[in-house]
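Okay, here's the structure, questions in a sec.
One chain of protein is taken out of this complex; the other chains stay put.
Chain nomenclature is as follows: A and B, assigned in order of appearance, with residue numbering initiated at 1 for each chain independently.
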Amino acid sequence: MSEVAIIGAGIIGTLIARELSRFKLEVALLESSNDVANGSTKANSGIIHAGYDAEPGSAKARFNVLGNPLFDRLCEQLDVRLNRIGSLVVAFSPSERRTVEQLYNRGIHNGVGDLQIIEREQLLSIEPNLDESAQCALLAPQAGIIDPWEIAVAAAENAADNGVEIRLNFPVQAIERDNGCYRITSPNGQIRAQQVINCAGVFADRIHQMVAPPTFTITPRKGQYFVLDKTAGALVNHVIFQCPTELGKGVLVTRSVHGNLLVGPDSVEIEDREDLATTQDRLEFVRRSAGKVSKNIPFSQVIRSFSGLRATPNTKDFIIEECGEAPGFIDVAGIESPGLTAAPAIAHYVRDLLSRTRGALEERGDFNPDRRPAIRFMDLPEQRKNELIRKDPRFGRIICRCESVTEGEIVDAIHRNVGATTLDGVKKRVRPGMGRCQGGFCGPQVLEILARELKKNPTEIVKNEVDSYILTGPTKCGGEKDRPEGIGSMVEQKAAYHG
Amino acid sequence: MSGIDREIICIVCPTGCRIQVSGPDTEHLEVSGNECKRGEEYALKEITDPRRTLITTVQIDHGTLRRLPVRTNREIPKQSIFPCMEVINRVRVEAPVEVGQVLVADILGTGADVVATRSMARDGAGGLPTADTRSRAG
Partner (left out) sequence: MDSYDIVVIGGGPAGMAAAVAAREEGVEKILLIERDRELGGILQQCIHNGFGLHHFKEDLTGPEFSERYIRRMEELEIPCKLDTTVLEITAGREILYINAREGVTKISAGAIILAMGCRERSRGAVNIPGSRPAGVFTAGTAQRLINMEGYMVGRRIMMLGTGDIGLIMARRLTLEGAKVIAVLARKPYPGGLMRNVAQCLYDYDIPLMLRHTIVAIQGKDRVTGVLVADTDENSRPIPGSERLYECDTVILSVGLIPENELSLSAGVQLDPHTGGPVVDEFRQTSVAGIFACGNVVHVHDLVDFVVEESEIAGRGAAGFVLGRGEAEGAETSGTPIDLLPGEGLKYVVPQRMRGFNGEERLDLFLRVSRVYGRSAIEVRHDGDTVKRLKRLRMNPGEMERVRLNRSAIEKLTGSNLIVEAVEVDG
């Protein structure tokens, strides 16, 4: 039995797990899908916000402002890339100037330092590609960009290094009270825990309703994005926001921490919580809206489009509290923007909530806050590269040509705690498949490496979830020897060309 | 019996002429639309005895790859294609193999052999036998 079970391994769940792993607690992190960071954490803008946008007095404002400065130390410990490029909320018409001023004042009220309003001349000198209708902008130098899935994976790895049990493919179906603790059931097993922390993102209200009557609802709100080739990354130097509306912060244009250009998101409420499809009309909307920011966005350089869901609460603010009707059950729900920025501060707060219930948490003597450094081969100095290759020749084989990723890095990503077991898992951790060929060249090789390292048949390797098979079986119906039981259908293959 | 009236796309050269073949029976056919004699020959053969080159792979053990590309060394009747695929799919070859090596002789009595279209070394020898071993050492 665990002392604490965390439901949901997104950025919130993984950072809470890591925070709790500092203490003498048996912690289990439960994730419904086949990898950590497979939900909203995988599909957002990756921005560390300054904190002027949130409503003063709200939990969003409080945790945003508390969270932002925590990222430097956190990213150093987890060895995750962070780039504080600063953000600009740009007024593209004289009437939008008022909005910029309001945001400035709100920022001051929320406790955000170093804000300034810059005028057109200075604005266009630091952002020459902005549309010429730009009037002025709110400059927040402490805003930054990060890979949201990279930090979640790193946090999960560090949590596991420090003893947290991580259970994937554990979709929670029921939670029952059982002898003073909670029994959490999934089709793949069950677990008992004294306390439960609900970080289930888009499904947080459903999880809550397994133990108590509803006190909030979550509505999924879809946002669609374009990712452009790295050659487009230098278009802007800061995160560029348009003035916000009631729908949210609007379509932004930013460089990503890897140098791609990210354009999006739009904002549309949907009903199906599993609907992640991109759509022609909304992508066109994103394109048109981004055109207001700059006429120079090279859409011919789009390499990918994707969508993500925000967990929008009907309360319009974060819900981080112990459930009144279910002692020991803590909701961390409705964590939409600025959720990523708020995450480290939320983790501290949840720790404090827990200690209020359990009594003071006892620190472990052997907690190691530092993740084993990631190997970013191409960033190493040449001498280090050659040392590494001498020790392990797999670092001398480039597998992903677009992003220059070596076999050694892929193997390392597979064998770490919470290592990659899927094609997308490798992509999240070390990037093959994120480049301009989108896995066309490296895909087959990554698949073979996964099969080899995990001692599986290549036909068992999946893209992401367990049913996302890539290969149906070996060619040649007579190839029975290679085919594990049940994979592929020889009968169907034969019928296909006889029928 | 109604006659023959078909349009054939010639595959002999990249031009791909659309050739009309018509007539009361296969002994009395007229051909038009071809730009050369080869096209006429092809079109007539398409009606009377259509043939194709079959290209595929076979399983190979201990080679540098898991599959060896093969071809029939002459054209086979079109209707033999899938029956020949069944035979070829059951073939298992052992590396090393030389380009042109016969893997199935006179497949299904068609008169065509199935031959390897590349050489493949035994695994461990690392790649084709023709790669420079000096620059691959150590």
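Assume contacts are C-beta pairs under 8 Å (C-beta built on N, C-alpha and C of every residue); 3 or more make two chains touch, one makes a residue touch a chain.
The shown structure was predicted, so the numbers you read here are calculated from the model rather than taken from an experiment.
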## Note on the structure
Contacts of the unshown chain among the visible ones are A, B
### Query
Considering the whole complex, which of A:81, A:273, A:292 or A:385 touches the chain not shown?
A:385
### Task
Just name the one of B:71, B:90 or B:122 that touches the chain not displayed here.
B:71
### Query
In the full complex, which of A:283, A:332 or A:345 touches the chain missing from this view?
A:283
### Task
Identify the residue among A:24, A:316, A:397 or A:452 that touches the chain left out of the display.
A:397
### Summary
subunit B positions in touch with the non-displayed chain are 8-14, 16, 18, 52-57, 59, 64-67, 69, 71, 78, 81, 85, 99, 117-119, 126-128, 130-132, 134-138
#### Entry: Where the missing chain touches subunit A, by residue
227, 274, 276-280, 283, 302-306, 382, 385-386, 389-390, 393-398, 401, 404, 423, 436-441, 443-444, 448, 458-459, 462-477, 479, 488-489, 492-494, 496-497
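As a working rule, only the chains that are shown with their structure count from here on.
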### subunit A-touching residues of subunit B, taken from the complex the two chains share
57-59, 66-67, 82, 85, 89-90, 92
## Note on the structure
Counting only contacts in the complex, subunit A reaches subunit B at residues 474-479, 497-498
